[in-house]
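Take a look at the structure set out below.
For this view, one protein chain was removed and the others were kept in their places.
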Amino acid sequence: MPSDLLSPAHIAQSLHSFRTRSPLVHCMTNDVVQTFTANVLLALGASPAMVIDPDEAAEFAAVADALLINVGTLTTDRAVSMQAAIDSAVKAGKPWTLDPVAVGALSLRTRFCLQHMSQQPAAIRGNASEIMALAGMSRGGRGVDTTDTAAAAVPAAQKLAQQSGAIVAVTGETDYVTDGERTLAVAGGSPLMTRVVGTGCALSAVVAAFCALPGDRVVNVASACGVMKQAGEIAARNGNGPGAFEPAFLDALYALSGEAQK
Amino acid sequence: MPSDLLSPAHIAQSLHSFRTRSPLVHCMTNDVVQTFTANVLLALGASPAMVIDPDEAAEFAAVADALLINVGTLTTDRAVSMQAAIDSAVKAGKPWTLDPVAVGALSLRTRFCLQHMSQQPAAIRGNASEIMALAGMSRGGRGVDTTDTAAAAVPAAQKLAQQSGAIVAVTGETDYVTDGERTLAVAGGSPLMTRVVGTGCALSAVVAAFCALPGDRVVNVASACGVMKQAGEIAARNGNGPGAFEPAFLDALYALSGEAQK
Partner (left out) sequence: MPSDLLSPAHIAQSLHSFRTRSPLVHCMTNDVVQTFTANVLLALGASPAMVIDPDEAAEFAAVADALLINVGTLTTDRAVSMQAAIDSAVKAGKPWTLDPVAVGALSLRTRFCLQHMSQQPAAIRGNASEIMALAGMSRGGRGVDTTDTAAAAVPAAQKLAQQSGAIVAVTGETDYVTDGERTLAVAGGSPLMTRVVGTGCALSAVVAAFCALPGDRVVNVASACGVMKQAGEIAARNGNGPGAFEPAFLDALYALSGEAQK
């Protein structure tokens, strides 16, 4: 199955739709990336909120426009809250997105992710090792890092999309986004993005937010990937290293989103 | 009830008092803003510490100069620890400040905040929707964002101050600080502050710290608001977007506090 390249015009159109809606995004994510995730969504003009008590998570998932579930620092308590939020989102017809951090290698998160594959995730975003592990085609990467290329994981992504009904994004030097039939490729970005914690996790939050948009979800999820790659390229031009990269990346997102023109 | 504008001279005087004392501030805050909150207090010359085990929280609240309670990512476990810290602070005569994030819309935090209104908070800092919800005059905002202007919430702030005995700060484009009788207005700031996560939460930590100062608490709390607005204006001048804004904001606080001159 060959893939098509996502066009800049598609990205611009999805971004326009995004900033007119300013989605309210319920982020249940890991302890390491909460601040960066919130700042990425704010720079793009969305409204992030992190709510984690089981009862409150259920209440909030029903009113938010989208839900992100990231298992990076999963605990049994947090799994209960995430379960409540997913149930509530599904019942209310709100899209939820899974970031299966380090799935395959560690037991609690692997059980949790596999259990929730039947609950109609709107999207799944992971690196090659994670997507291959979730598709049952490998045992995971090295810690939170992948040991495979994204291109090598495209068949696994397509299989996972067909099994789960989700749009699957497998990201790396090039990102691939698929519904199991059609596959879009997203080029660009910067190697510096792998030296700043949370760029992948924040991308999953952006994917979750773009799932709240109307229209073609494969294109919307690929556009989320495209926005992050464009901002990464701009930020790498301005930055000397990963320290200067991070504020430059947020400013690039802010400029791309049109927030700077307001 | 008309409000008076806080003068720059008041802000300078409170800041001088602040930096000669370097208050030790016990911050029990949400998972998203811990780092930024600590960095804001450090830039101003205070000593922040986050302690969350119930026994340790009680021990530390008794020796710290001030306590911050922020319910942004409240859980039932954390509520127990916060309760222990508040009890200990009250017993030791130390001021505690409440940031009622998203109160009204979500159940656990609403119960928690209402329960602790009788425990003599020194200050309460929130956006318009939060202050109106806590005063029983609305049902809360959109996620963590307000759906009302601060000016519209001044009557609610005054009512809440009278009920609780706390100094109430309702913040927005202009901040209003009241003890229920006198109301001070604090102008300035930058819209970019709403695109960086934690500026409101960090302001609550600064309010908590300024409650450790001697003298007129309405003026001290308003000065805390004024310092943050001044730094926001300076940072917005230097910054291109929310990314560059954050380090520029910390540097502005550091310069305002006189730390740069040491």
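Per-chain residue numbering starts at 1, and chain names A and B are given in the order in which the chains are listed.
Note that a residue touches a chain if its C-beta (ideal position, glycine included) is under 8 Å from a C-beta of that chain, and two chains touch if they have at least 3 such contacts.
Keep in mind that this is a model prediction, so the values were computed, not measured.
Only one residue from A:G72, A:P121, A:G172 or A:G200 touches the chain missing from this view: A:G72.
Residues of chain A in touch with the missing chain: 30-33, 35-36, 72-77, 102, 105-109, 142-145, 194-198, 239-244, 246-247.
Counting over the whole complex, chain B has residues 24, 31, 34-35, 38-39, 42-43, 47-53, 55-56, 59-60, 63-64, 77, 246-252, 254-255, 259-260 touching the chain that is not drawn.
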